[in-house]
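Of the protein chains in this complex, one is absent; all others appear in place.
Up next is subunit A:
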Amino acid sequence: MGGKRKKSGSEAAAEFETDYENEKYINKENKKQKKLVEEKKGEILPSMIKNKEKRSAVHAKLKQEKKLEKRKKIKARDAAEKRALELGEEPPPKNVPRTIENTREIDETVCKPDDEELSVRVNAVDVNDLKGATNLELRRRRKKLFAGNDADEFSAILKREHTPKVLITTCRFNSSRGPAFVSELLSVIPNAQYYKRGTHDLKKIVEYAKNRDFTSVMVVHTNRREPDALVIIGLPDGPTAHFKLSKLVLRKDIKNHGNPTSHEPELVLTNFTTRLGHRVGRLIQALFPQDPNFRGRRVVTFHNQRDFIFFRHHRYIFESKESKQTDSDVKKAKNGKVEKAPQEKVVARLQECGPRFTLKLISLQHGTFDTKGGEYEWVHKIILKHRVPTTENEVRDHPL
């Protein structure tokens, strides 16, 4: 170690001389730093050291240093932001983390808001018309553009011409977690009825439901007493979606769960962007009534991320809290400039209730349930012939 110290530059030596008398502790610190610099020059990696104790020591030191550096960087960034705020300048742009989700390449099937063929009534909107229209009117028209998805099977429900009515049934052998899940689904979906499956054919059930003015049929399939698939059939001639169901957590297994009220829930569908996603999203949307009861403060979320649809069910509450006066606030108050009124802060609090599960689309069938003669709009296909993917996103396709 001594030798190494000698090697280090003359300025270091001078520094040592001045500090030598003051404190030995500081000296030691300096030594350590010098050593580190040396190591960087010689590129001694911790993995090159054979003694385990030393290696772990060096490693720990490196780690600590990295941590400090990071902290410093964050501090500098925050300071810059604060300064910019004080000076009234525009703060530096916030860094957005690169995730798999936001680096996804948008493909051609993604629905765009200005897509003509998504809507049927586009032709009513003339370009010249738009120019003359007021802003509000324009927005309304734009909304119509979005909502005017009249061509598909769900438009009657989504335009509130019919109220959705859902028939929930199970597979033939149904026990333990299956019925529990069904009862929770019944509490999630308003206007849903459970029918015992018995030994009826699903095609017969679909026929029965059609005659009884049901708008959808849901089938929970269990395997080894564990729900593992969900089939949603749109009626009378809507598509049939077949989902794999996984990671089911029932209400009683959720800590601090709430109990849902009978109000009609709000519905949150996120990330259903592509044409297929849009369709599946609308199929799910058509299960719920389109006029949520906001007093109930109940939210049902279907969140799509990388083709997995996550289901969550929450209750929320807005609480207005008096924000605590921090030390800096107190100081400002002493300066006598700041208003004395207590600041009101609105906080939304969530409480999870109802089941939690994940869906993955296996197939989307044209028409009602028909495994033998059915036509598929989309099937999950495993293609064996693979070439080396060129981009990150090519490894996986994102149909939804």
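The definition used in the following text is that a contact is a pair of C-beta atoms (placed from the backbone, for glycine too) under 8 Å apart; a residue touches a chain by one contact, two chains touch by 3 or more; residues count from 1.
By definition in this document, contacts and distances are computed from a predicted model.
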Would you mind picking the UniProt name of the chain not drawn here, from "Haloacid dehalogenase-like hydrolase domain-containing protein 2", "WD repeat-containing protein 74", "RNA 3'-terminal phosphate cyclase domain-containing protein" or "Mitochondrial ribosomal protein subunit L20-domain-containing protein"? "WD repeat-containing protein 74"
Per the definition of touch given earlier, which of A:T170, A:T240 or A:T274 contacts the omitted chain? A:T274
Which parts of subunit A face the unshown chain closely enough to count as touching? 104-109, 115-120, 122-123, 150-152, 274-276, 366, 372-381, 383, 385, 390-391, 393-394, 397-399
